[in-house]
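One protein chain is absent from this view; the other protein chains keep their places.
So, chain A:
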Amino acid sequence: MTTYAFDDEGVVVIIGSGAGGGTLANELAQRGVGVVVLEAGKHLTADDFVNDEWGGYEMLSWLDKRTSSGNWRVAKDHPLNPSWSCQVVGGTTTHWSACCYRFIADELRAKTVYGDIPGASLIDWPITLDELDPYYDLAEAKMGVTRTNGLPGLPANNNFKVMYAGAKALGLNVSTGRHAINSIPYDGRPATIQDGFTITGDKTGSRWSTLNVELPRGLATGKLELRPQSRAVFIEHDAAGKASGVVYVDGAGVTYRQKARAVVLAGNCVESSRLLLHSKSARFPDGLANGYGHVGRHYLRHLIQTVWSTFDKPVHMHRGEIMGGMIDDFVRHDPARGFAGGYYIEMNSMGLPTTAAFMDPGWWGRDFASVIEQYSKMAGIFMSGEDMPQPDNRITLTDELDAYGVPVANIHYDDHPNDLKLRSHGYKVLTSIHKAAGAKRSVEAPAYPASHNLGSNRMAGRAEDGVLDGNGRAWEVPNLFIADGSNFATGGACNPTLTIVALAIRQAGFMAGQMAAGEL
């Protein structure tokens, strides 16, 4: 592997190797740019992964303490781990279930289309769908998304048969959806063997991740250096106010300083805001790039919830890819429904350990026991909907320091009235789909820890409305970028990763162009 000197001022330093950081690193390396990736987690391989829900969770997850507040149910159920992501080379792409949908045009113009909603800090994106579409095309091709580029959809599994029967009975538009999981061999990776363990690392490599696609290709260029077990703790700037380097701590506890030509944060939203807030200086007393006070604010996590239903006969939902089902009838903004924004319906399945843990975390007694005993006859259906940005839903620093001397983050989230209306609509529809397929009993499971973390360093058309411009560059620090979902101006409804990847590809082109022009 190529190595760069600590005082090499010509490298782009990227913090985080997940969907955003890993993709950007490869895209820059392909364009001949020197890149150092600092990744807090270890470099694991397919051999290390286990087919075990808790074993995988403990191996891959970001388990450092966080705190939470606000009236969201997560603060009660998961007070010290309100957000769910990974700490490993490849980030949460080692774990994700790979649903890949595009924003629709209206979602990128949320403020204009939804109008003034009291309490919501909606803005329009500084980019349009027309500008984004070519990058979606590139992202889908590199990720091998099913139902694009001639790739067939995932085959129907047992859980999908239930979803399909119910959806058809209600006249809904249902398919197995689109996933960055191979239905047939593609790009040197095999077709899925329907093992059902994408969330514990994916031992076969049928699913796209930055671990198995982007990072190896970036490394092969000789332009990329990957430093695992390297925890960024502070971003420094020079007298001109440009980012000049990153201080990080390695696995042995030794502190280093890597100089940089440009710095990119891609630590999965919460960590990126936390690092900016922590990187205070005389010039940036409230944190780097935080002159307008938006860093950490407008935090979004999507309205995500599952309905679990029991049936008379076996389903065996754990067999096969876990999210291979999609209904798009409720995606469009439709004021007649009584709320702004929309939601995707998707399939969901979990093994017995996590179904029990997430069905309703405080629930115990004979009633719970009678439901969970029906596990083999259970089906799952899920939704991901747009939540309203609110300035006070935010990431802040607490007084408690972690092992690296960085303050522990608090995530505050209050549900907006629109969120509640959308949730309630969704629960009713999810339940009606299962009922139409013959469900005996349906349980409305609350949201699990936030898996779609977005918006807390948002892009905006004007510096006073956000942290970043339309290229994900900080308004106040011209060589500081964000490549994770915290750059979203608003959340849209769909699972975010395809958009994170598309934005990272676009950002790589912008950065390389600026460098070629001598401006970065």
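One rule holds in what follows: a contact is a pair of C-beta atoms (placed from the backbone, for glycine too) under 8 Å apart; a residue touches a chain by one contact, two chains touch by 3 or more; residues count from 1.
We take it that contacts and distances are computed from a predicted model.
S.K.: Tell me the UniProt protein name of the chain this structure doesn't show, selecting from "Gluconate 2-dehydrogenase subunit 3 family protein", "Acetolactate synthase small subunit", "Fe-S cluster assembly ATPase SufC" or "DNA metabolism protein".
M.R.: "Gluconate 2-dehydrogenase subunit 3 family protein"
S.K.: Just to verify: which one of A:Pro155, A:Gly241, A:Pro478 or A:Gly509 makes contact with the chain not shown?
M.R.: A:Pro155
S.K.: Given that one chain is not shown, which residue among A:Leu44, A:Ala141, A:Ala165 or A:Ala463 touches it?
M.R.: Checking each option in A:Leu44, A:Ala141, A:Ala165 or A:Ala463, the one touching the absent chain turns out to be A:Ala165.
S.K.: Among A:Trp62, A:Trp208, A:Phe284 or A:Tyr375, which residue is in contact with the omitted chain in the full complex?
M.R.: A:Tyr375
S.K.: When the complex is taken as a whole, what residues of chain A touch the one chain not shown?
M.R.: 50-55, 152-153, 155-158, 160-162, 164-165, 174-176, 192-197, 203-204, 312-316, 318-320, 351-353, 355-357, 361-362, 364-366, 368-369, 372-377, 437-438
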